[in-house]
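One protein chain is absent from this view; the other protein chains keep their places.
By written order: A and B. Residues from 1 in each chain.
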Amino acid sequence: MVHNNMTRTITAQTLADLWARLKAKAPRVHCITNSVVQNLTANTLLAVGAVPSMSTDAHEIDDFSRSAHALLVNLGTLDAERRHAIATAIPLIREAGQSWVLDPVMIDRAAHRLAYARDLLALSPSIIRANQAEADALGAHHTVLAVSGVEDRVETAQGRILLAHGHAYGSMITGGGCALSAIMAALAAVTDNPVLAAATGFAAYGIAQDIAARDAEGPGSFAVRLLDELANLSPERLAYDLSMRIEDQP
Amino acid sequence: MVHNNMTRTITAQTLADLWARLKAKAPRVHCITNSVVQNLTANTLLAVGAVPSMSTDAHEIDDFSRSAHALLVNLGTLDAERRHAIATAIPLIREAGQSWVLDPVMIDRAAHRLAYARDLLALSPSIIRANQAEADALGAHHTVLAVSGVEDRVETAQGRILLAHGHAYGSMITGGGCALSAIMAALAAVTDNPVLAAATGFAAYGIAQDIAARDAEGPGSFAVRLLDELANLSPERLAYDLSMRIEDQP
Partner (left out) sequence: MVHNNMTRTITAQTLADLWARLKAKAPRVHCITNSVVQNLTANTLLAVGAVPSMSTDAHEIDDFSRSAHALLVNLGTLDAERRHAIATAIPLIREAGQSWVLDPVMIDRAAHRLAYARDLLALSPSIIRANQAEADALGAHHTVLAVSGVEDRVETAQGRILLAHGHAYGSMITGGGCALSAIMAALAAVTDNPVLAAATGFAAYGIAQDIAARDAEGPGSFAVRLLDELANLSPERLAYDLSMRIEDQP
């Protein structure tokens, strides 16, 4: 649910404060995500100071969901077990008043996955993190939408926030977007403002990319440095480097 | 089916041209591959300019297969879902006139997997990429065979192509061979000559290893640099560095 004052509170300082809070709180983030990116997602969460878990087993999903502070639902490599885990975990997270983030990976490539993503909208994700093609396929909804692109964008009913960070190497790392969605879930665990969580996620991930790209010699060394810079990024540096523009709805 | 003139067209320049075409076309490669190497395979395809997808789900495999320009079938971590995906994807790829590459991982270690690999031969893979033990276990067939080793080898009915590139670190990276098979699938998507695709794959992957090994301090840094060098390798450099020998069938 997007509150009226959500974009009003967004400043470089509130982003930096949320980044600091993430490192102080070390929230548990349960990830139902695809097998291709589980490793990078877990390492990214550890780098930013969160505690990842990844089980999708029917015997365990209850316990992991109940003890998590936020949930990530990523639709890559969907299977029967993951569908069951998603159906179990989301209601538990919502009952506990926690946030969940939807990453509708490649819904523009498979009709069945698209229909499934649309059904999940009824369960009120706090943030949808997608690329433009996925966002277009998903269609209209009332959730905070975080669209990755050359310019990153957070869209809400009140307006939009634009962030100008990141490097072309970012799209040459598989699971980069998935890892970013996990960061947003971790941030959503320590604020009740999903717009702020989405903007801070874009800022931190984008600025870490800016720094990582400087000495990278290709996508391999870029990916390694990106984890380093996510771990090293201070709230002060985040605020100092931030390039963000807020456009209120007219 | 190996055409008579397949090895005749193989020169340093035709390899370089195919490498350039891969980067220009950015083909979609659907990968049914083992969970251990999905991440490296996806990152390798992105590094060489292709677009990977990895779903094995019964609800999605149709859509992903139909929209792919080539298919990789890797037999590691086989399970019921992967078997179903393979049985669905191969006929769809063949109907569309696209190529598929078989990587019969460790068929020399499990009798059931070996029998399964032999059954797949009837579905006419464009290329089989294997190590010597796997190739020996598989036995006789009429497919272009790409055998990784100290000297890499492409075998056809007309003769064989030998390439002298690569480094011992290459065998200390899990999924290195699997990633190479994926590169060959990407190349097979942009040529109708599987011999050329196999030779170009060996050349690019081997030359990138040669360069990566120079400043590597162990298998970890080698793997990182290998992705960098695959992304940075120009067609000109590929042709310049190439060490290839063609032996016609007497």
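List of remarks:
The rule is short, and it goes like this: a contact is a pair of C-beta atoms (placed from the backbone, for glycine too) under 8 Å apart; a residue touches a chain by one contact, two chains touch by 3 or more.
All figures in this text were calculated on a predicted structure; none of them were measured in a lab.
Within the full complex, the residue among B:Thr14, B:Thr77 or B:Gln158 touching the omitted chain is B:Thr77.
Checked against the full complex, the candidates A:His69, A:His167 or A:Arg225 give a single residue touching the omitted chain, namely A:Arg225. The omitted chain makes contact with just one of the residues B:Leu15, B:Leu40, B:Met54 or B:Ala189: B:Leu40. Of the listed positions A:Leu46, A:Ala96, A:Leu162 or A:Ile246, the one in contact with the omitted chain in the full complex is A:Leu46.
Within the entire complex, the positions of chain B that touch the omitted partner chain are 34-37, 39-40, 76-79, 106, 109-113, 171-175, 216-221, 223-224. Residues of chain A in touch with the missing chain: 35, 38-39, 42-43, 46-47, 52-57, 59-60, 63-64, 67, 81, 223-232.
Keep in mind that, in the parts below, only the chains that are shown with their structure count from here on.
Chain A and chain B have Cα centroids lying 33 Å from one another.
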